[in-house]
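One structure below.
Every protein chain except one is present and positioned as in the full complex.
Let's look at subunit A:
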Amino acid sequence: MSDVLRVDAREKVTGKARYGADRTPEGLLHAAFATATIARGRIVEVDTAESEALAGVVSVTTRFGEDELGPPSFVMGGGYGTQSLQPLRGDRIAHRGQPIALVLAENPVVANHAAELITATYEPEAHASHLDADQAETLLQREAIPIPFADDLTFGDAETDMAAAQTVVDATYEHPAQNATPLELLSAVVQWHEDRLLIHEGTQNAGALRNGLARQLNLDPQQIEVRSRYLGGAFGQRNAQHPYLAPLVLAARRAGRPVKLVLTRQQTFHQASFRPQTRHRITLGADATGRMTAAVHEIDQQTSRHDLFPGGYAKVTSRLYGIPSYRSRQRLVRNDIQTPGYVRAPFEQPGVWAFESAVDELAARVGADPVAFRLANDTSHDPVSGLPFSSRHLGECLRRGAQAFGWEQRPLAPGDWTDDEGNRIGWGVAVGAYPANVTPARARVRVEPDGTVLVETDGHEMGQGLTSAVTSLVTRELGIPAEQVRVRLGDTRVGAQPLTAGSWGTASTLPAVQAALEQLKAGESGAEAGNGLPTALADRAANGLVAAAGPVYGEFAAFSFIAHFVEVRLERVTGRIRVPRVLSVADCGRVANRVTAASQVRGGVVWGLGAALREHLVTDPRLGGFLNASLEEYPISVNADICAIDVDFVDRPDPLLNSSGVKGLGEVAMVGVAPAVTNAIWHATGQRLRKLPITIADLPAGGRRPPSGPSTGGSRPTG
């Protein structure tokens, strides 16, 4: 059967798809926040008089009682919130842009105008906004968070093996803070019906919203219903309960009317989580034969003053190769910022960029071709657990990619390849990996009287194509057309809706749907099944807590893998950096839906290119906050920056991880793109640039002059 296309494409392109903030219940009030204009300190007084006098303003609230607005909880500390800081509950200002007053008004224009009229006096305090700031506080992660999850990874004897190594690379890499910038602004519509609460919000974690609100507002979770049918991008920024939600619910209860909040873009930058700034020191050793023998990965990562956001960089860099000795050391650096968090490939993008850059440096140092060097250091076993990988086709990703890219044409030496116009050419490669985690999910399937098959399941449709993947599975299993399949998800009426993240959505939901379909095929007219994870995990998930199994399971370790090949061209006169083509070959087990899978990879590559060449949050250390907090000034890539991206899949079912044979794809897609770009820039110029983003400003112009006679420049490769 041919692939199911994206089943919600028509709804989306015709504007029929309704997102959280598209709801306009009768009697709707509109909310807006006034926000702090200092980076750290105490509020002395908030002046709301002018704001309250404005026609159409219903209420202005600067402080909720600690008894009605309970303390928040941090999702990485066993709770539900994006951070443990609850604005409007005290007088502390923890970061620039923190809400200091909540306005309700009859329309959004009045609400925003009223918020602008609110002023405050503060007692400011010295603050820190980056890794090297005076006021920053540096903690050893394993001491600050003494649980196995946050511990350093150590195996073998990295120090001894490093000392014995023939060739050593020791380099430090600087990765900037970045923002996910989902197109859909953070927003919610909240509505009370008697003592029942209905939340419409685009979230990856309806279960956390339900349970987090219940805990903070002293409600029974059963009173709360959360619906998240679509998300206009999430990328981790919508993975927990935002601090705006509980105050909004309280304000709606006081007003006795439904309330809608849409944060401004500036506020989305200043209230939501972001990818923290990191610094990576990588030390790699190789023996005389070009085998890597030891690796050390030391990380400094930003966190907020009020939360410890644990870094997990070593989980993947320790497993890219069969390096026998490895040691990581993770430190957290406290800054006066909102708590940073998960952004697509949260640790893997920065960590693997640094690690794969160092690997490339080492390959060059020993005189090896970078593809051959990586193949020579491949492994079938997880060096951390000693267990076999459930499946690992990284070698095939590299070989297949090299073949299709035309890798054999690549000169080994850097800085020596130009095209007919004198533009410098560089080719780079890098690999990526991402843990195959799974979260509990349940599914119900039912045949409706009209023959439609209704699937109700856990999981959130973030645009990654989960609905299409489920539909594909049902059409394949039951032999019915996609039009006859209906999928409901992201809704607490049909499931507990635990967090969809970490590339585990498809791999968690499909096995549950598959199990239910088996029952259906056995003759039942309706069936319900889970995905087989242990009860203890399922109970956590049912209560809205993060509950993930893997990547080490009893008998094996499971990861997705990818190899990226990148060509850069540096324009001779201007130095402009162009990326005419990228080729990515992924090992994500069985490909659940080829259309959405390829789209996922292209999206990951686009983001990886932006992360390497453009994206960074700009902070003025005197002021805190972010200066480029708009889509205009935060330079995500545009179409004109992106050229050919070819995608290929190994497409072999994982035999061990689950019945569907699928592994995650969304996150691994981005991992390794940035180092493939920077390795290509090295190949074009001979320069190792160890700070992202790399822009035209970092590269001197001028390749070789175009040849005056017949062309001797590099052939224009086709791919």
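The working rule: contacts are C-beta pairs under 8 Å (C-beta built on N, C-alpha and C of every residue); 3 or more make two chains touch, one makes a residue touch a chain; residues count from 1.
Note that in this section contacts and distances are computed from a predicted model.
The listed options are "CoA transferase subunit A", "TusA-related sulfurtransferase", "FAD binding domain-containing protein" or "Acyl carrier protein", and the UniProt record of the chain not shown names that protein "FAD binding domain-containing protein". Of the listed residues A:A163, A:A536 or A:V573, the one in contact with the hidden chain in the full complex is A:V573. Among A:I147, A:A522 or A:A640, only A:A640 touches the chain left out of the display. Per the touch definition above, the residue from A:R569, A:R614, A:K663 or A:R688 contacting the chain not shown is A:R614.
Listed for subunit A, the residues touching the missing chain in the whole complex are 37, 109, 112-113, 116, 573-576, 614, 618, 620, 622-623, 627-628, 632-633, 635-641, 695-697, 701, 705.
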